[in-house]
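Let me give you the structure first, and then I'll get to my questions.
One chain of protein is taken out of this complex; the other chains stay put.
Going by the order they are written in, the chains are A, B and C; count residues from 1 in each one.
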Amino acid sequence: MDSFLHTINGIPVLGIVFQFVEYFLNALPFMSRVAVELAVPICLAALCGVMCERSGVVNIGLEGIMLTAAFTGWFAEAVITGIMGPGTPTPVFGLTVPLVLALLAAIIAGMLLSLLHAWLSISVRADQIIAGAIINIAAFGMTGYLNTLLATVSLPVTSNFTALTIPSAVSNIPLVGWLIDALFGQGPIGILMVIIVVVFQIFLFRSRWGLRTRAVGEHPRAAETVGIDVIRTRYRNVVLSGALAALGGAYLSIEATNGFQAGMTQGRGFIGLAAMIVGRWTPLGAFGAALLFAASQAISQTISISPPTGELGTLLDHVPTQFFDALPYLITIVVLAGLIGRSIAPAADGRPYQRESAS
Amino acid sequence: MLTLGVPRVAAMTLVLLVLAACGGSPTTTTNSKWKIALMSATGTLQDHNFSQYSWEGAKKGAADIGAKDPATVVPVDSTDYAKDIQTFVDSGYNLIVTVAFDESGATTTAAKKNPNVKFIGVDQSPICIDTSGNLDTTFGCKGDPKTLLPNYTSLYFQEDQPGYLAGMVAASITKTKHIAAVGGINVVPPVVRYIQGFQLGAQAIDPSVKVDVAYVSTSDFTKAFNDPVAGKVLGSQLISQNHDDVLFQVAGKTGNGVLDAACAANVYAIGVDVDQYLSYPNADPCLVTSAEKHLSNAVEQAIKKVNDGTIAPGDTLFNAANNGIGISPFHGKEGMISAALQAKLTAALNGMKNGSVTTCPAKCGQP
Amino acid sequence: MRGITKRYPGVVANDHIDLDLRQGEIHALLGENGAGKTTLMNILYGLAVPDEGEILVDGQAVRIAGPSDAIARGIEMVHQHFMLIPVLSVAENVVLGEETMANPVFLDRREASRRIRKLAGRFGFELDPDAKVESLSVGQQQRVEILKTLYRDAQILVLDEPTAVLTPAETEEIFVLLRNLAKDGRSIIFISHKLNEVLEIADRITVIRRGRVVGERRPAETDDKELAELMVGRSVQLTVDRGESHPTEVMLKVEDLHVRDDRGNEVVRGVDVEIRRGEILGIAGVAGNGQDEFVEALVGLRRVASGRVWLNGRNVTGASPRQINEANVGYVPADRHRFGLILAFPLTDNLVLTSYYKPPFAHGLVRDGRAILAAARQRVREYDVRTPSTEVAAQTLSGGNQQKLIVSREFGGDTTLLVLDQPTRGLDVGSIEFIHKRIIEKRDAGTAVLLVSAELDEVLELSDRIAVMYRGKLVAFVDGRQADKNQVGLLMATGGATDETHEATGTST
Partner (left out) sequence: MSQAIARLPRPRALLRYLWSLIAVPLVSFFLALLVGAIVIILSSTLVLKNPFDPTLPLTAYQALAQGAFGSFNSVVTTLVITTPLLLAGLGVGIGFRAGLFNIGAQGQFLMGAVGAVAVAANMQSSPPAIAIPAALAGGALAGAAWGFVPGLLKATSGAHEVVTTIMMNYIALASLAWIVKGPLKEMGSNPPTTPDVGAAALPILIGSTGHLGILLAFAAVPIAWFLLFRTTRGFEIRAVGANPDAARYAGVNPRLMIVLTMSIAGMLAGLAGACTILGISHRMNTTFQTKVGFDSITVALLGRSNPIGIMFAALLFGAMRAGAPPMQINAGIPVELVDFIQALILLFLIANAVLRRLLRLRGVAGAEQTGFQTITRSYGRETLT
């Protein structure tokens, strides 16, 4: 470390630190916005995972569910627009009839895939990891297949959800303004995500549904002996969770951008899986993990688009640019290995429940 | 169950496929001696962009010479190139178009191996071969493709020229004196050339304009060219933090996200490669123009030339001189283009034709 | 219950069983493990579906498809294996399924805690509703289980082996509680294989064997001898003849041993003990007083916080399980599914689990399948483990046979020390007899035996010396032959008066 610092014209470490803090604070308002935008799909995927696995069903099919929802949302909007015209977008969120219907379609698609996963994992009692893998492969294949076919078809122009513009009066509030702007200067799905995180957290630990979900995920037999229908609880959770991942997928194709690309999830489903684990299977934790990841991505992006000046700048010039690409992933590992350590899944996670088993 | 199931299912699949294989290959009828095939860049054909437009060109060309619609294949990753080209050759295709700078190696090798198959490569220059006509992996490039690989033509474009024009437009319409070019990744020479031209063009109009250059990734190709969301987010931050009010995208489908960002923030965007007003209508509200290389035209012409035997082997440059590049019409935004700017654009274009305008620095195509 | 019949592949668990329960009575269901008691109760509780027969409540036939139906009929069950969720709080466990709601969506935790405190108070015991169940002792968990049923105001109460893990004192308390409930007009089915308890608590006793009802008695008109014969189907001697022991030199010496549990609490707090060749030291104690951790520390499965362990004069403190094993120590774990066996693996692999790596079972890195198979066949024969073949997965075996599997592995060879943690838990009388005989044999062959068991009777029957473990200490040592059950029970419950603990020296006299 010492020698390394000397090589860069003997800059005092402290100076660098101060410069970084200053740079960081200046960029914070913009970075935070970026971070949240990047976090939304990851977090929604992670929430889907939490809801499944809290009830004892492992779900690695997040990527597939998102991809399918992304495709369905975009395609449905195009088709509906073709049938009934684009319609005029509302001033806030830029809602149009096709757009809303498309979101609905995406959610339904996601829930149907989850239903398949539920059936395989709960009724068929198949290997839940294989079931998830099937969903991923099938989704990748199907959406890619259709997308390539559609290359030859000309589809009507589509619109997407627009972000809420926070009045500068609010966003300029000292200290918290930037935070409000980051969290709520989003499209409907983005804002919904923030709400879901809070609601889900409260429900999981304060509501009857939450208590029963946790019970089923920890010790299904015990739950059954007090008259809880394990199978039904798990079905409900898994199918419902599909809607969450679907929101994440829809965010990609009809909110953040305006169109579908084969494989546009770019592994966000798997990152979501990681976020769920780093967040220790709790909604807030998952949100935090997703945010941490997205934030470190935002930092590397910020450094690349408006690099710091002064000694800090020269210091960073010595760092290969690829390092900043890898930064978010490194940070995640460090956080998990260093701070969080072992995160333990719900006890019955991944264990198919067999009702009539002589004890 | 599965433990045994899988070997059995696999085994049976193999058997059945073998049986099926005994059938004759599907027959194709065509009144031209050319069987045309196209290998797109990895990922997908429907990029609203590069691959898709080369393909359009190939289709037009095929129609022109009365050949069957070109067959297409989308390689899964870079290890597929050689295999897929071989598949084309094996199934009797004799005019093969490969579309991506990194397919040059495979194409060169294939061209050397199959002298009586015609190859058209897009963006694959310089063709780098040794004196015996084999792919030169040491980049000495001693061999002369024209004589050594008469069946291989590489169409390449002077992207810095359309980039230059785009830069001029951007620098003229910016109010904040901040404009940005977003590249997919900095190891693709055409991408870099676009951006280098863009910078020079902007400076030519107004040296005080600040040109931000950002690359979506420096390592991950799929993210660089196939992740619109990444492009959107990057674009948004350029607008919000650096006050850039004209975004020039050079990042394929990721770049479409950049266009979305511009539209969402009511600033201007400039498309790339093709007239994105047509290829990506979603961005029409904010798209001023596109820095074009006339891909489909180039491919179409090349195919026609192959047909009437007038094709020139080796590296074929498309630039202002042969009208191979340009910027697309403004589609209703003509109002933004002052007569003065229009004049400058024309002048620059002429300057490029007669070489009086330099549009790229010395290390052209290298970051 | 009329003509209840239940078949599982291979066995008829219940064969046309009739059972009637009157209001306010305590009806004991007596039978060996595997006689079909639990199955019958699972059917009553809707956890299993009968192939034949019907259930009548207050005269009319009812269909009980699931626990919810049973609960709706006021039937509640306390399971042999606790149906508690460790990571949830007492309150959450109790209200689960019958939640006290503040509104249609959210729980009312304060109300729940209030009710629980009230109930517990009414039946004279204390429980912190907000404590996590995993932090409770087994005895307390038992209370939580009963609290669950009371909370649901059960009319018909089924208790499956409720006293298995309790001290005589705690057992008494439970009995009092049960009698009160009966006076309340509630009906209780009391499942057990402990004759004396049954005779003490029951108004009526139904004995079942191999899934059939073989007799019904009133406590007044029968005795344990007869019940035992009914239960087992032949005359059994209730106590093993342990013979004389001839202790020789010290084999195991433990000095001031301290051990922590998984949550970092020190649960073994300074144990000093010596065991000599040829003697059986029994450790009596209520489950959860540190026995398991103590034993795990001895065999190297758990880190020793402080103190020393000498094996045959060698310091083996903090030795690895393999090193301990190489010193010819046999270990029968309390939880055979966790440490004892790899359920998914065939018998062959399980039988060489601790010796797979050395000749004749492996030469260098390569395993010798033939040698393993031969050894497995031989052991299976010797300990007559009932199995279709030595290739089937261990999980296809019955509990008794699984335990025999472990015993055959750990008792084989010239073991210097045997560490037995609950060696007969959940086994049928036949297997218990079998294993007890083997233990005595090993002792007479000069092995030092450490026996830990929650079944006080077992400790009393087998041990030459008995140590009572209380809150992580060995609070007293008594001679196995003169030991008086109530005195030991008292020590287990209270740890005894201080002067006794002073006397308690680890060395045998």
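Simple rule for what comes next: a residue touches a chain if its C-beta (ideal position, glycine included) is under 8 Å from a C-beta of that chain, and two chains touch if they have at least 3 such contacts.
Quick caveat: nothing in here was measured; it's all calculated off a predicted structure.
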For the chain that does not appear here, which of the shown chains does it touch in the whole complex?
-> A, B, C
Among B:86, B:176, B:203 or B:240, contact with the omitted chain is made only by B:86
Which of A:16, A:39, A:215 or A:273 sits in contact with the chain that's absent?
-> A:273
Touching residues (missing chain, whole complex) on subunit B | 1-14, 16-21, 23, 25-26, 37, 42, 71-80, 82-84, 86-88, 90-91, 93, 101-102, 105, 137-140, 185, 187-189, 218-222, 365-366
Determine and list the subunit C residues touching the chain excluded from the picture.
-> 262, 299, 301, 320-322, 325, 331, 333, 338-346, 349, 353-354, 356-357, 362, 365-367, 369, 388-389, 391-393, 395-396
Since one chain has been left out of the picture, which residues of subunit A touch it in the full complex?
-> 53, 58, 60, 120, 124-131, 133-138, 140-146, 148-150, 152-153, 262, 267, 270-271, 273-274, 277-278, 320, 322-323, 325-326, 328-330, 332-333, 336-338, 340-346, 348-352
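Quick note on the criterion: only the chains that are shown with their structure count from here on.
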What chains touch subunit A and also subunit C?
-> none
Dist(centroid_CA(subunit A), centroid_CA(subunit C)) in Å evaluates to 46
Under the touch definition given earlier, write down the residues of subunit C that touch subunit A in their complex.
-> 8, 13, 38-39, 42, 45, 47-49, 66-68, 70-71, 77, 79-81, 83-88, 92, 95-99, 101, 105-107, 148
Contacts from subunit B onto subunit A in the complex sit at residues 43-48, 52, 74, 180, 212, 214-215, 217-220, 222-223, 226-234, 236-238, 240-242, 253, 256-257, 260, 264, 280-282, 284
Subunit A to subunit C touching residues, read off their complex = 203, 206-209, 211-212, 214-215, 218-219, 221-229, 347, 356, 358-359
